[in-house]
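Single-structure report; data block below.
One protein chain is absent from this view; the other protein chains keep their places.
Here is subunit A:
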Amino acid sequence: MSILKIKNLNKEYKGGLKALNDVSLEINKGEIFALLGPNGAGKTTLINIVCGLVNPSSGEVTVNNFDIIKQYREARAFVSLVPQEIQLDPFITVEQTLEFSRGFFGKAKKPELTKEILEGLSLWDKKDNKVIQLSGGMKRRVLIAKALMNEPEVLFLDEPTAGVDVELRRDMWKFIAKIKQQGTTIILTTHYLEEAEEMADRIGVIDKGEIKMVENKDILMKKMGKKQLLISLKKTLENLPADLQKKYIVLSDDKKSLLVNYDSELNLDIAGLMQTLKNNNIEIGDIVTKQSSLEDIFIDLINE
């Protein structure tokens, strides 16, 4: 079931820049969706339209079937945003800024929730500190904590781990996985492909305002898992010997090399293969392996 539906969404900024071009996308309830794309692709624009910060030029967006413009109260009640930039009132305390966040959503104070969230993000001991006294990574966690105070069903994380150190990034992944387990739908953007690999159920790629691909991560990973072994031969080979006639081994058209396709499921016995070649008196010139990664797929898509 999809919780967020985006239909034919367009955005043209003043001055004529077209940031989104006929974007349609559905997000399933409970999933983690990673939106990838180069700088200026339109990720933040898309998120900001859903959250009410940017006016769409045309198109329709619904959250839980509530239109984000006509029924903005119902639609927004479910949605929280962690913005890309650190935007915090510097002069109030961490606890205070969290309580305000909940208040804006029209929800009564809930001290035990504040505590739970602050503890979950290792900020409990900072609760009485003013925001200005925190480090950059702490501020980013405060932004996440604020978004959670609304107990959202849909959480947007616009580059949640930008400027966060490696160790903390792993902690945040765990934390995000925990939120997902509680049933929250999460849409995140990131420039770290491994982050998308690690967390996402589905991955979308956007470039120049257009969605280039939306794919289940496992299927993507299978594509990525594909490996090729290229064996150049010293002498041309007319025919594959019988014990090398396997469906994953191909003799090239110029008969000068062998191509072995395999993936993580096929546990290729490389030593065995070498032995078989030797037994058939086939001399090897050179061996090259190739592996396609999410990065290759990503770069292929955006260079089209």
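Rule of thumb we're sticking to: a contact is a pair of C-beta atoms (placed from the backbone, for glycine too) under 8 Å apart; a residue touches a chain by one contact, two chains touch by 3 or more; residues count from 1.
Definition applied: contacts and distances are computed from a predicted model.
**Q** So one subunit is absent here. Using its UniProt record, which name fits best from "Transport permease protein", "DNA-binding protein", "Polysulfide reductase" or "Glucose/Sorbosone dehydrogenase domain-containing protein"?
**A** Matching "Transport permease protein", "DNA-binding protein", "Polysulfide reductase" or "Glucose/Sorbosone dehydrogenase domain-containing protein" to the record, the invisible chain is "Transport permease protein".
**Q** Would you indicate which residue among A:Lys43, A:Lys146, A:Arg169 or A:Arg202 is in contact with the undisplayed chain?
**A** A:Lys146
**Q** Could you tell me which of A:Val23, A:Leu36 or A:Cys51 touches the chain that is not displayed?
**A** The single option touching the absent chain is A:Cys51.
**Q** Specify the residue from the set A:Ala108, A:Val166 or A:Ala242 that touches the hidden chain.
**A** Selected residue, touching the omitted chain: A:Ala108.
**Q** Touching the missing chain, which residues of subunit A?
**A** 13-14, 51-55, 72-74, 76-77, 79-81, 83, 85, 87-89, 91-92, 96, 100-101, 103-108, 146
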